[in-house]
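Every protein chain of the complex appears in place save one, which is left out.
A and B are the chain letters, set down in written order, and residue numbers restart from 1 in every chain.
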Amino acid sequence: MGKNITVVAAIAVATLLMGACSSGEVIDPAEGNPGADLRAGEAYDPRAFEGESINMLLIEHPFVNSLRPLIPDFEAATGITVNLEVLNEQQGFDKLQADLSAGVGNYDLFMTDPLHNWQYSAAGWIEPLDGYVENDAITMPDYNIDDFAPGVLDAGRWNRELLTGLGEGSLWALPVNFESYNLTYRPSMFEDAGVEVPTTYEDVLDVTESLATSLSGNNYPIVTRFDKYWDLTYLTFGSMAESYGVNLLNDDGEVDIASDASVEVTDLFIDIIKAGSPQDASAFTWYEVLQGMASGRFALALNEADLFAATYENDAESEIADDVGYALIPEGPEKRAASAWIWQLSMAQASADKGAAWTFLQWLTSADVLMQTHLAGNMNPVRLSAWEDPELAALVDTWGSEPGQYREVLEGTAEIAAINYPPHPELTRALDRWAEAVQQSFFDGNTKANLESAASDIERILLP
Amino acid sequence: MVKTRPVVGIPPVTKVKASSALKRQRRSYLMMLLPALLLVIGIMIPFLQGVARSFTNEKGYVPNPTFIGFDNYISLFTNSTFLTGLGVTILYVVLILAIQLPLALAIALLLEKASPVRRIGRNFIVLPLLIPPIVAGLMWKTMMQPSAGVLNYLMELVGIPGSTWLTDPATALISVVLIDTWAFTSFSALIILAGLQALPESLREAASIDGAGWWSTFRHIALPWLAPYIVLVALFRVADSLKQFDLIWPVTRGGPLNSTRLLHVQGYEEAFRFSSPAMAMAIIFVLWLIIYLSSFLLLRLWRRTINAVE
Partner (left out) sequence: MKTIAARIGFGIAFTGLAVFILFPLVWILMMSLKDYSDVIAYPPKFLFVPTLDNYADVLFGSGGGGEAGAGEFRQYLLNSVLVSGGAVLLSLAVGVPAAFALSRDRIRGADHFAFTFLSLRFAPELAVIIPLYVIFQQLQIYDTYLGLILSHQLITIPLVIWIVRTFLADVPLEIEEAAQLDGCGPWGTLLRVVAPVIRPGIASAAILAFIFSWNNLLMGLVLSGPNTRPVTVGILQAIGFDQVRWGWMAAAAMIAAVPGMIIAVYLQRHLVRGLTMGVGK
């Protein structure tokens, strides 16, 4: 167990130390220390905000299902009413942005992530949480913030200096789960084709080609998301690019996505997809990946979310529960790299019931409650103590083609998982543009030119 | 009341006599108009405010927006995404007109005469109008899935190679046009059909006495008669296609690449994905100008065709 703790703790820390590449302009630093004076001097009382009511916006995710049954307990214990609104990812982020920008606080709390929070915190739309966490009058005595994996927690910190300062400054969010990226494969299909699980991206191409000859009918060798949105370059393809030493910005703070290495990795990625994915692969989002893999039509999911395992392993939702294995994300010429995605919760600056909102937020992110959500499918845990829970360990240990396989892969992933991009409120736009260039190269083959044109657009977006 | 009367340009019914009764009447008429006018003004003021915002640098993370003149508009017209969107929008409208006008006319001619079968046809072509475009879009998207959809399955069954439909930039726009055609051609066909049915029998008889064939009757009698109807259809299709959003956003979100990113979709993304209301309003204002200009020209053409028929 001891090893797991350090391993999870290492997430993201690697990149938190990067930065220093651009001085950036400071915008509107957080004033005062909100939350620090709330009920000052009194003892913690869960019913202190009795009778108030809060609204929370959630994005559809297993976390939400795991949370729902727990709400009545909270309402009974605190006398606070919690209204949940659940939207799918696309609609939810649009709605949230509209609400936050109007500054009226329809949503007191919401699900978010570092990438989006760079936008929200830069705009001053969300509440720094340090004052709340440190205030004993409103935070339960055994909350223990130090129990969070430091890297995961610190991904919620940013000093709001453009392109630097991640992990420094105010805490804008508390994490509820994280995911990283791995290989998910079908042992039976690999056996039939006589291939081994790939360990490098070159291997992936070889394996894909072998699988292509052995698979028949409506089955395909490989699936991965390939839409033209930021998640491609931020997460899946992003992991691969990182392992080829390709970065959005180089050490001198210049946009560096049109380098030779970038062209090489882009072409290889496209070759893999062309060799082993259906012709409509360019429209695949993670929905298609999860659904396609679970339906048994694919032999290998490349660089996809490890927490999909919870669905794959569930008999009711998956055809492959008895025939699925996991492996570490492949290695590139520079290193093995995996992006990290962290779902977090934040509080709107415009919230009218911050006391009640915080009461819910600290309850929900407390060790006990998070543990209950993990057991109900909210993966992967963000508190170190969760990994010591025998029940959770027993559940996860059954996943994979042999006992402990998923867990082992997860531990390996955690050592390298990191946020590989510098914070900037317009990063989604920049990453969208990069993804567009990757996809365009899939259609026209002019990789170098497409990347160059994207690089110059991104320069305008991030470095005006 | 047999004669068709255009709405626009009806001659005054009563000569104006200046009397206090008439003045009172005038005031009543204004009072009748006022509530509607107020509502419309209530809607237009925010729009003008929005246009004013398009001359600022307002963005989510810019704390105090300042006036920047035409900078947003200049950057639009030097920005490849916007120019692509503009091109795609215009291409979309052209395709819609080129496909839907002849098709609507053909459907109207097909269903024009009285017969039981045609009556059934007149009933079922109304159906697409009653389906919300978002439903039509998702419905077709399901059928158009290249590897799992029913369209490619059926096409391959009869030996036609399947298409990439919405998943390839080369075929996506035309696929959306196809969905649009399903959803809105009925609207056009019904209008033209109503025009055909209003064609005075005397005109037709005159043509048949002259021994004119079907084509010649159509060409010289029906088509000129239908001109105002066809222009009206064009007016609605041009305006609605220029601002198409409901069909596109749930189906392609503007992709793949920017192949279906019409300006209305781009405006939505600027406003609600990238928190740039100023840029969004600049795009929408340009779009509004284009729509206003084209509908103004078509309305003029419409009046002229009506006068010609008279």
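To be clear about the criterion, a residue touches a chain if its C-beta (ideal position, glycine included) is under 8 Å from a C-beta of that chain, and two chains touch if they have at least 3 such contacts.
The structure displayed is predicted, hence computed values, not measured ones.
*Asks:* Any idea which of B:I134, B:M155 or B:L301 touches the chain not displayed?
*Replies:* B:I134
*Asks:* Pick out the residues on subunit B that sit against the missing chain.
*Replies:* 1, 4-13, 24-26, 28-30, 32-33, 35-37, 39-40, 42-43, 46-47, 49-50, 53, 106-107, 110, 117, 121, 123-136, 138-140, 142-143, 147-150, 153, 182, 186-187, 190-191, 193-195, 198, 228-229, 232, 239-240, 242-243, 245-246, 249-250, 264, 267-268, 271-272, 277, 280-281, 284-285, 287-288, 291-292, 295, 299, 306
*Asks:* Where does subunit A touch the missing chain, residue by residue?
*Replies:* 60-62, 64-65, 68, 83, 85-88, 90-91, 94-95, 98, 102-104, 106, 218, 287, 290-291, 294-295, 311, 317
Basically, only the chains that are shown with their structure count from here on.
*Asks:* Nearest whole angstrom, what separates the Cα centre of subunit A from the Cα centre of subunit B?
*Replies:* 41
*Asks:* Which bits of subunit A are touching subunit B when the two form their complex?
*Replies:* 27-28, 90, 93-94, 97-98, 101, 119-120, 122-125, 218, 227-228, 278-280, 282-283, 425-426, 428-429, 436, 439-440, 443, 453, 457
*Asks:* Write out the stretch or stretches of subunit B touching subunit A in their complex.
*Replies:* Those residues of subunit B that touch subunit A are 60-61, 63, 80, 145-148, 164-170, 253, 255-258, 271-275, 277.
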